[in-house]
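Dropping a structure here in structure tokens format, bear with me for questions.
All protein chains of the complex are present and in place, except for one that has been dropped.
After this line comes subunit A, so read on.
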Amino acid sequence: MHEMALMESLVDVLAREADRHNIARIKKVKLTVGALTHALPDALQFAFTVLREQPLFAPEAELEIEERETRGRCGSCGVEFAVEGNFGFLCPDCGGFAIEIIQGRELQIDYFEGD
């Protein structure tokens, strides 16, 4: 469900951008997806196969997904670290818990291709 809603947002953005750049058929889309978004790549792919039935896409349009792990930066000592299991928001070095999320929330459209 979550993934379908996200992919519908993707179609909204792509429809607008394709129009702006005079692209009639989209052949490829590249996304970056952070682990903290809980968007599962398989489910995104499935949603994409449903949505690419629209004339905006070429029938064999492809979705590439780059996954990003969750990373934090400690507000006390500045160390950057992987947030294990999306859960440990504690600094592994100093035990500080003022952790800024620096990666993992991405839901970004990097580029699309078409003609």
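As a working rule, contacts are C-beta pairs under 8 Å (C-beta built on N, C-alpha and C of every residue); 3 or more make two chains touch, one makes a residue touch a chain; residues count from 1.
Throughout what follows, contacts and distances are computed from a predicted model.
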Request  = Assign the chain not included in the display its UniProt protein name, restricting the answer to "Cytochrome c oxidase accessory protein CcoG", "Periplasmic nitrate reductase subunit NapG", "Multiple sugar transport system substrate-binding protein" or "Hydrogenase nickel incorporation protein HypB".
outcome  = "Hydrogenase nickel incorporation protein HypB"
Remark   = Cross-chain touch to the chain not pictured, restricted to A:L10, A:L56 or A:C74, is A:L10
Inquiry  = Need a quick check: the contact residues on subunit A for the chain that isn't drawn.
reply    = 1-2, 5-6, 9-10, 12-13, 17, 21, 23, 31, 36-39, 85-90, 97, 101, 105, 107-115
